[in-house]
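Please read through the structure below; I'll follow up with questions.
A single protein chain has been removed from this complex, and every other one stays in its place.
This part shows subunit A:
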Amino acid sequence: MEQNNKPVKYDLTFAREIYSLENGSYIKQCMQCGMCAISCATREIMDYSPRQLFNLIKLGKKDEVLQANTMWHCTSCCTCKARCPRGVPLVDVMHDLKKYAIENGYADYPQAAFYKAFWSEVAGRGKVFEGGVTGRYYLIRGLDEVKKAMDMKDVGINMLKHGRLPLLPPKKVKGMGNLKKIIRKAQELQRKEAR
């Protein structure tokens, strides 16, 4: 955790916003025991452990929370969720925080770009086209990233040779209209459950 030793101030405005997310109110239940942190496989590379992130929310540290890489490094392995003595569904909370960060323009992390690329691919086609996801990802990340992509070309060529990376996009699924309806319904439900 970054230590700046500046006094922190408790301000509940931001916390109330987070609590209103679909699973946000569970954060209130956190008792800072640290079980999530010791259970987490990627804790070492996180800026803040989930527990600290939750306390930052209480402290009203909007920037620190939304710029943190914590939720982006969550692999959704569910260990913390299974172990949390207070029954906080951490994985779901992390999903909510990711969504909230993207919606509020805090999506600086490559993972965020990947999520977006993956989602538009699935939503637009009903299937995933690797080339499409990659292309969209680099478009979101900016042209500097393309240079990095060139370093990966050997991997790409190998995948092509083994038939793991189709050159042409697949056909869309049948009944795209129905898929869109399903997605709309799901989003509606999500909004309803959020308080």
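What we mean here is this: contacts are C-beta pairs under 8 Å (C-beta built on N, C-alpha and C of every residue); 3 or more make two chains touch, one makes a residue touch a chain; residues count from 1.
The criterion applied here is as follows: contacts and distances are computed from a predicted model.
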{"item": "Chain not displayed: protein name in its UniProt record (\"Sugar ABC transporter permease\", \"Quinone-modifying oxidoreductase subunit QmoB\", \"L-lactate dehydrogenase complex protein LldG\" or \"Putative cytochrome P450\")", "value": "\"Quinone-modifying oxidoreductase subunit QmoB\""}
{"item": "Residue touching the undisplayed chain, where the options are A:23, A:39, A:52 or A:70", "value": "A:52"}
{"item": "Touch with the omitted chain, as defined above, among A:28, A:43 or A:99", "value": "A:28"}
{"item": "Residues of subunit A (touch criterion as defined above) contacting the omitted chain", "value": "1, 3-10, 12, 15, 19, 25, 28-32, 51-52, 55-56, 58-59, 86"}
